[in-house]
Structures are given as structure tokens and as C-alpha cells.
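Complex shown without one protein chain; remaining protein chains in place.
Residue numbering begins at 1 within each chain, and the chains themselves are lettered A and B in the order written.
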Amino acid sequence: MRLESLARLDRRWIFLAVGLLVMLPLGFGFHIAPVEPSPRARGFFDAIEKLPEGSTVLLAGDYDPSTIAENYPMHLAAARHLMRRNMKIIALALYPAGPPLTDQVLHLVGAEFGKQEGIDYVNLGYKTGNELVMSSMGSSIPRTFPVDRRGIAVSEIPVMKGIHNYEQFSLLVNVSAGFPGTKEWVQQVVSRYHLPMVAGVTAVSAPEYYPYLQTGQLEGLLGGMAGAAEYEALIQRPALAMRGMDAQSLAHLFIAFMIILGNLAFLGKKPAGRA
Amino acid sequence: MKREIPILITLVTGLFCLIGFFVPHPYVRLLYDDIQQWVIVIVGATYVLGVANLLRINLTQVSQKAPDWPYKLVLLAGLIGMMAIGFSEGSHYSDDASKFQWVYNRVYSPMSATMFALLAFFIASAAFRAFRIRSFEALLLAIAAFILMVGRVPIGNAIHPVIPAAADWLMEVPQNAAKRGILIGAALGVMATGIRLILGMEKTYGSGEGSS
Partner (left out) sequence: MPRFSLRWLVASLAVPFAFPALADAFPLQANDTPNDGGKSVSLTWSAPDPKPAQWILVRRERGGAFAPVATLDGNLSRYTDESGTIADGTAYEYQLVAQPADPARNSEVSGAATPSPDWLDATKSNVLVVTLLFFIVLFFTINQAHRGKRWTFRKIPGLVAIEEAIGRATEMGKGVLYIPGIQDIDDIQTIASMILLAQVSRLTAKYETKLSVPTNSPAVYTVADEVVKSGYQDVGRADAYQPDMVRYLTSEQFAYVAAVNGMMLRERPAATLLLGAFFAESLLLAETGHSIGAIQIAGTANVHQMPFFVVACDYTLIGEEYYAASALLSNDPLLLGSLKAADTVKFVLIVVIALGCILSTMGNPTLGAWFSTQ
């Protein structure tokens, strides 16, 4: 293929190549490389591991189905880790389409560990208002969420007994797709109430939170499906994220190749005005 | 008066909320907390306006058989259908076996995830089309991009452990430094814009009348 014809490459060939490179490892299950946990994922893991058993943790699943590929595996892994360590989980979501996903995670993992809704965990559901909800919870959680997602008054839910505000939590675990999410939790809750926090975010937004890691406002950070896979390796429960890493490896290599190819195509273009 | 009243409301509430951030005393904090509750209510109420606009525009285009009107009909059917299902199931709309959940899991979730997945294809085509190494800085950027793309996936560590280590260093040192600079600048921009709004200096916004 001549370089100048490369410049006219129909982008649908590129789309086809990406599709094949992602589907083949998922379909045939071949394994390219093992997952090595990063210090950020270790921080996430250690923050939960060092909590006394039976502590109460706030689990905020701030994402919706559009980022399910990245956020759902880390949400699932976090719930597994928490329930394995017998933590009480108070869950909520600040995305309107988030609560069903939180329900799926809690019910699935709850069944694995024999945990009961209302006794070991509760899903408070969604409340509109973004940072205002976070701020309002600092004053009173029962006033902000008077009922849980099932419509039961929180005063009648055993796991909510004694929960007034952030003081009763040992850790905030946030799984976030963007806004509202990790940055808002850090600004509204960590800075004001000094609640320890870890976060799992999409890969594209992970760099934005590195300053918070360095200042200690975040104790751990999972970035995208790769972060979720590292965390699955740490809790020794390979699942959705691990399966996707080989596809992601090939896709990354292909994009790097596309940059080279694009520049070769650019070099192959005849400069204007020259025969 | 039409112009002055909104500016006055903005000034008073803006300054009050600014002061409320620093003052924990209940004389200030109680009203500050209440204002935040009011905002939640107001934002929720605007959804009524939004649905009304959606219905008005699309019903008009369907009735006039405007171009692509069948797609508008699909939109209206989806909107009305989901609302009807949700209302018919009442508080049980979130049960695992509800019709609402079925539509959410079988229709909305996959479509939403599919749109996000398109990014992978678009990134590849953008990388081919637009990432031109025309200068030394662009070359540095390309090298950093290669290291990060390979270092962020398991294959990078399999090739050599120095690749993910280099990727981590790039993210934690130069990337962090540049990002902090941009964030500080943007934060000052936010302060400047916020103060212009609170003090009523931005005459084009919210006044309904012309600029200076």
C-alpha cells in the first residue's frame, strides 16, 4: 500500500480492526499477560483491609450503565471485599440510573456471603442535588434520605440504627463516572469531615485525581478496567475486569500503531505545489 | 426593576452562600442548609418544563410530518411508554422482576454502554487522523503517549517492568504538575466568573436586556 493511499484510508477499516482485536481475546479466551497491582490499587485494598471488622462503610456508586464496563467490576469487587470483612454497607447513588446497578451489586454479593438487606447493607437510592446532597448528609443522613430505595423508613432499618451523619462511617468508598463523583466527595466530605476515602473512577478521569492521592485526601485509586483488574487480583477473585484486560492490551497496542501509521500517511502526502 | 431584581437576588444569595461556607454558627448555617434544600426542589421541578418542551417540539414535528418524523415518533413512544410503565408499577418499579427493570436492563443499559464503547473506535480513528508529529513538543507527546498506552495494560509489565514504572512517573510528576497549574488557573477563572455574576457585572446573563 502506498503511503499516499494510506492517507485516504476509510476509517471503517480502522473500526473493523478495533472490533476484531477486542472480540477475539474475549471470544477465544487467550491470555496475554498477568496483572500486576499498582501502588494506587494497593492503597485502595489496604484502606479496606485495615478497617476493624464490623465497621460501617459508605458505598457511593455514582455511575450509570454507560460506564458499566469500567465501574461495575470495581463496584462488585469492592462490595465483595467489604462483605468478606463483614462491614456494614450504607449504599447510595447520585446518578438517577445508578440505584438499580447498586441493587444488582449488593444482591449478588449479598447472596454470595449470606448477607441480608436491611441488616448488613441498605441501598438508600438516588437523590437529586449533587453536591447539595453530600453537604446535606453532613447535617443529617436520615433527613436527606428518609426512606431507602424500597420505600422503608430508615428509622426502621437495623443497619441504619445510630447513623446520623459522616461521623459514624469508617470509610467512604466511591465508584464514580464523572460528575457528581470523586472530586465533589473530596471537596464536600473529605475536606470538611475528614472521612477517609478511596475511589474507583473511569480511566480517562483518573489522572485528575492524582493530586488528591499525593495529598492523602484519597488513600487509594482504581483507574478504569485496568484498576479494577488489579483490585480483583488483590482480593484474589478474578472476575469481569481480568477477562477484559487482554482485549484492552491489544487495543492499546493497536492505537499506538495507528499513531505511527497516521504519521507515515502524513509523510506520504505530496506537498502542495510540488509535482 | 426587571433587571435590578434578579441582580439583587443574585447578589444577596451569592454573598450569603459565600459567607456561609466560612461561618458554622447556626444563625447562618441553618438558612444555608435550607437554601441547599430549596435548590434540590427547584432543580427537580425544572424536569416538568423539560418534558413539556420535549413533547411540544416532537409532537409538532410529527403532526407536520417534518423530515425524519418517524424517529420523533419513536422518541415519543419511548418517553410515554417508560412513564406509563413506571407510573403503573408505582413503588414497585424498582423490584427485580418489574417491567421497568426489564426495560432498563434489556434496552437502556446496553444502549448506553454501547454509546460509551464507541469511544474505542473513535479514539483509534482520531489517533490515525489527527495525531501529527509536526514539532519537537509533539514528538515528546507521542513518546509519552506510547509509554502510557503500553504501560497501563498488563502487556507493558510483561515486556519490561520499567514501562509501567515510567508510565507511573509520567503520571505522578510532569502530568500532575501541569494539571495542578491548569486547575489553579481554572479555579481563579471560576472565582472571577462567579464574582462577576454575583456583583451583576455580567449584564448579558439573566437580565433579559442588552450588554454594556
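As a working rule, a residue touches a chain if its C-beta (ideal position, glycine included) is under 8 Å from a C-beta of that chain, and two chains touch if they have at least 3 such contacts.
Quantities reported herein were computed from a predicted structural model and do not represent experimental measurements.
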Of B:81, B:161 or B:185, the residue in touch with the unshown chain: B:185
Interface with the unshown chain - residue positions in chain A: 64, 66-67, 96-97, 130, 164, 167, 177-179, 190-191, 194, 202, 204-205, 207-208, 215, 217
Residue numbers in chain B that touch the chain omitted from display: 18, 21-27, 29, 39, 43, 46-51, 53-54, 57, 67-68, 71, 111-112, 115-116, 118-119, 122-123, 125-126, 129-131, 179, 182-186, 188-197, 201-202, 204-212
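Please note the rule applied: only the chains that are shown with their structure count from here on.
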Rounded Å distance, chain A centre to chain B centre (Cα mean): 17
Residues on chain B engaged by chain A in the complex (per definition of touch): 33, 36-37, 39-40, 43-44, 91, 94, 96, 101, 104-105, 108-110, 112-113, 115-117, 120-121, 123-125, 127-133, 142, 145-146, 149-150, 152-155, 157-158, 161, 164, 168, 171-172, 175-176, 179-180, 183
Contact set on chain A toward chain B in their complex: 9, 11, 14-15, 17-19, 22, 32-36, 38-39, 64-69, 97, 99-100, 103, 107, 125, 127-129, 132-133, 135-136, 139, 149-151, 203, 207-208, 210-211, 214, 223, 226, 229, 245-246, 248-249, 251-256, 258-259, 261-263, 265-266
